[in-house]
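Here the complex is missing a single protein chain, while all its other protein chains stay put.
Right, chain A next:
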Amino acid sequence: MTKMLNLAVIAAIGAAPAAALAQETTISVWDEFGAEPQRGAMENIVAHCEAQIPGLTVDRTTMQMEQMQTILTTAIQSGEGPDVFYSSPGWSTVGPLIQAGAVADLTEAYDTRGWRDRVQPWAVDYVTYNGSAWAVPYEAEIQGIFYHADILEEHGIDMPETYDDLIAAAEALQDAGYEDPIVTAARPAFVLGWLESSMLGATIPVDTLEEIVLNHGSWDNPAYHDAIARIADLYERDLVPSGVLAYSYDDMMAEFYTKSSPMVLTGSWIVANIDGNFPDLNVDYMEIPPVEGVEQRAPKAAGGGFMMSANSDKTEASLQFLDCLATPEAAQIWLAEGLSRAPVEGVDAEAANLSPLNQRVTEVVNQPLSAFNLYGVLPAEVNDATWNGIQAMWAGMMTPEELVAVKQDAWQAAIDAGEVIGQ
């Protein structure tokens, strides 16, 4: 029924015109969608695009993201890589590939094929580095707190509206017997990046962050010191698990799904799993509520995007495939069948028959404002130093002041090496 409704919506939107290729062309595409529901949805999107672009055949290879990231560089360098690949478009991941000239600059395609009208502006910004756009973003994500609404309701706790409300709510839940009111994890270290990005979104005005990230300002400033102090404070107050440094992502999610912990700091990628496997859970989403003087923003990210290899010799076919992906028809299939959000305009979320949680997340994703997702904008070595530094701070091996100094040193080294955005 959902699929029929979805097809009807696509028919109503109208198929985007596509030119036939001059000759039969097979392009190779690497992506990570090997599991349902995204696997089937991507197969249908590919079938849709092949029908829209006469002469196009897409040869898909699926593999896990970690595996792809270890072989992609070598594959592209050796000329054996894919024409199109799906990767995190964050600077941490693709920065070195972009700087090496291995990824095709899609700026002209954005300008001439109407992609700027179709892809949401925040997402275009997210995949734009140094004035050039490098990807068609296809997984709009937000980070923040997912919580069991029924637990909060049972204890008479309203959804927190300020940061102080959040701390008070967590302490009330602790008093009610929840040992770990907010669960997070330290393995892999980037899980702590979600906490850092969310905390910065709640405590630092976005123009201050822009000054640091885009104009190469210093992290050694009172606003960032305050944010790190609040992260230290969460641990000191026992609001996160005392053994958090031993927690893996799976441990964290197990604690949340079993309701041992009422709140978890993660991202919207868990929504498909909740909808598919835990439909009885009454889960809702909130950003970390802001401190006074800071506007509420969720750290949004293009968790993944399709990019084109710079040495692909099937440029036109690859661009037409990317063009098809950036249509509302393809994005509609992605939402309705893959339960995933491509940041493409014109998608009818109501017709996709989403769960209340998925609707809520989709609403937030579609808001124009976004906080910074640090994974997306900082070099890997800066993030690595920070997230391991948070571990050290929680382990008592580093003070918050030392952590800020470590981050600033790594940041300055990256600036000196020409590895940051804007250079």
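A few remarks follow.
We adopt the following convention: a contact is a pair of C-beta atoms (placed from the backbone, for glycine too) under 8 Å apart; a residue touches a chain by one contact, two chains touch by 3 or more; residues count from 1.
In the analysis below, contacts and distances are computed from a predicted model.
The chain absent from the displayed complex carries the UniProt protein name "Sugar ABC transporter permease", chosen from "Sugar ABC transporter permease", "Molybdopterin synthase catalytic subunit", "Amidase" or "His-Xaa-Ser system radical SAM maturase HxsB". Within the whole complex, the absent chain has one touching residue among A:47, A:168, A:214 or A:397, and that is A:397.
When you scan A:26, A:112, A:130 or A:260 for touch with the missing chain, the hit is A:260.
Set against the missing chain, the residues A:107, A:128, A:221 or A:388 yield one that touches it, A:388. Hidden from this view is one chain, which touches chain A at 69-70, 73-74, 76-77, 95-97, 99-102, 180, 186-189, 241-248, 251, 255, 260, 380-381, 384, 388-389, 391-392, 394-395, 397-398.
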